[in-house]
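One protein chain is absent from this view; the other protein chains keep their places.
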Amino acid sequence: MSLEVCSVSFIYHKDTPLETKSLSDVSFRVEPGEWVAVVGHTGSGKTTLAQMLNGLIFPSSGEVIVDGLKLYPKAPHLKSVRRKVGLVFQYPEHQLFAETVLEELMYAPRNFAIPEDEAMEKIKRVLKAFELDEGILSKNPFELSGGQKRKVALASIVVTEPHYLVLDEPTAGLDWKGQEALLSMLRTFRDNGTGVIQITHDIEMVLDHCDRLLVLEEGRRRSWGPPAHVVEELADHPAKGLVLPDVLEMALRLRRAGLNVSLTWSEERLIRDIEKEVSSCL
Amino acid sequence: MSASQGGAKEVTLGALFAAIVAVATMIHIPVPGYRVYFNLGEGVIYCIALLMGPKYGAICGGIGGAMADVVLGYPLWAPFTFVIKGAEGLLAGRFRQKRKQAVLIGACVMVAGYTLAAGLLYGWKVAPIELLTDLAQAGVGAAIALVALPYIERPVRRFIGK
Amino acid sequence: HSLDPRCKILGTMALITSVFLANASPWPYLVWSALVVFLCILSGLSLKNVLASTRPALLLVLFTVIVNMFFAEGEELIRISFISITREGLLTGIKMGLRLYFLILFANMTMMTTSPLELSDGIESLLSPFRRFGVPAHEFAMMMTIALRFIPTLLEETDRIMKAQLARGADLDSGGIAKRLKAFIPVLVPLFVIVFQRADELAVAMEARCYRGGIGRSRMKPLHWASRDSFSLVVVSMICIGGVVLDRWIS
């Protein structure tokens, strides 16, 4: 049981003058209950990768295998894979359409032919997970506040209880508190056995949360592994378009100046290291 | 409150409606079993006409439809489309109090208009064939509008109020 | 190519009208063909590209020829079971087809030498004399400009929404026609919401940049009607009239 991406490449507008390579030879793997962050600059191919994970587009070469099922156009199991892999687009509230929140949440279960009463159970569970009141079900999704709309949009995807959840910049447009709330929710999903794949350009946001990190640069895999390992790899040549967290940036600069501090993104740790260095210098 | 002047809102609304009609016209839905395609353009024109009235109906139908013709590579039809779909949107919007009638009137204008245009351009012998495809297209458009409109109405109501 | 767009619009209109009027004999088509070649040389368009641009419509032309051929009464030439091709049918078919083809040719040539922006400027300026009768020439052109700018954006947006709904298990390409149309509701509704939102924000952004309608507005590239515009228009009109007269005179 895992979501595997094996040396995948993708070319847009193949065999036309507009041909552009968006991904080349990218591999990684997500297990249930694991949080993987995909980080890269705009145009690094991360959105293309996201759409590949649930069969909206298909690799030009290489394969995507979800729990043993290979994805290809018109695969008979395509729909069941889409149920297994929930995909949250950027600004998911832009896909709301139904007249009530209940209808909105019922949309995916109906498409996946989940019996009504079972779907109702799932809806109740998802409302609880998102700390939403059941009274919201009868409301019109368009009359909710921005934050609630985002929650409902997320819930409408999570409701089918996918094994893997892919999110493209899920915190875009949210303020700090909204971001924190969303991340803690993702943590809960991860802890309950969902494989979480978060796509972002903000490495600072994910360093503390994710189990493994995939860094993309110009469609290629620049680095892959646990955050500490990736940070180590990126230390000398940061990937294009990535802004390292301030603390890490500072640690890097101090190391380059010959100070013995660890490559850390924790404030306390850095301060402790600096103090140690200072006292040893004196 | 707002210090609005010069009708920027009217212009942007008209422009975006035209754009959405053009885009919807470019979306083709194949009919299962036949090599025939329908587009969503008609339906979107009716929706806008019924929501916003004759002015925007005419604008979105005329400009949007004509632009789709140009973009899709049929510039010769653009002036005809401009007149026909403009009138279609206008009339559907004019009689929007009764939705079904309004859509029916719009559909009649469209079918009659294009049949006429086809007669002029391709010769009168071809017109009946055009008439058939137009009838089907109009039916699809009317169906989309009547089914989708209740869904569209609520989320956009707060925008219309202003 | 560098002619004033107003000249091109009027010229095209004249050409199209005359092609409509002159359809009794084949001679005017020689005139039109010569004109097409001449205009290509003048505007630097390659004839091949111009002809290629008509390709999507060729099927239609062929269709027109065939239908006109079959449904005409007159002297029978060939007969295959109940379908017969008559002399008159063949002639009208070819004539209608040719006429249609030239109409398409002229319309395409205009589009190929005129940017949509110039076109909307031209339309605005041609309509402006009617302003006093309540024709909103400026608004009209402004709407065309903005609509043009938003078509690619909305196409992209549509693609995104379709994919988002597919990810939620939507079925956009199977089932009967009714089912398919219904499946598009979750695409249409978000699209409408986005359009209204966009219109709102864009209007504010335009007002913030001092937009207040067409009054007192100037242009970075104002249209200039030069003497060669008048000259070209006169020449084209004369060719058109000549074509029609030739046609009438022969028949």
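Labels for the chains are A, B and C, by order of writing; each one numbers its residues from 1.
Keep in mind that, in the parts below, a contact is a pair of C-beta atoms (placed from the backbone, for glycine too) under 8 Å apart; a residue touches a chain by one contact, two chains touch by 3 or more.
In the analysis below, contacts and distances are computed from a predicted model.
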Can you tell which of "Dihydroorotate dehydrogenase", "Multisubunit sodium/proton antiporter, MrpG subunit", "Energy-coupling factor transport system ATP-binding protein" or "ABC transporter permease" UniProt lists for the chain that's not drawn? "Energy-coupling factor transport system ATP-binding protein"
For the chain left off this view, which of C:Ser43, C:Ser128, C:Thr153 or C:Ser237 is in contact with it? C:Thr153
With the missing chain put back, which residues of chain C would touch it? List them for me. 116-117, 145-146, 148-149, 152-153, 197-198, 201-202, 204-212, 216-222
When the complex is taken as a whole, what residues of chain A touch the one chain not shown? 41-43, 145-147, 172-178, 201-202, 241-243, 245-247, 249-250, 253-254, 257, 259, 267, 270-271, 274-275, 277-278, 281
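The rule is short, and it goes like this: only the chains that are shown with their structure count from here on.
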Distance in whole angstrom between the CA centres of chain A and chain C is 46
Taking each chain's centre as its mean C-alpha position, how far apart are chain B and chain C in Å? 17
Taking each chain's mean CA coordinate, chain A and chain B are separated, in whole Å, by 40
Of all residues in chain C, the ones touching two or more other chains: 185, 188-189, 193
If you look at chain B, which of its residues touch at least two other chains? 151, 155
Of chain C, residues touching chain A in the complex: 160-161, 163-171, 185-186, 188-190, 193-194
List of chain B residues in touch with chain C within their complex: 3-20, 22-24, 26-27, 29-32, 38, 40, 43-44, 47, 59, 63-64, 67, 70-76, 78, 120-123, 125-126, 129, 140, 143-144, 147-148, 151-152, 155-156, 159-160, 162
For the complex, give me every residue of chain A touching chain B. 96-99, 140-142
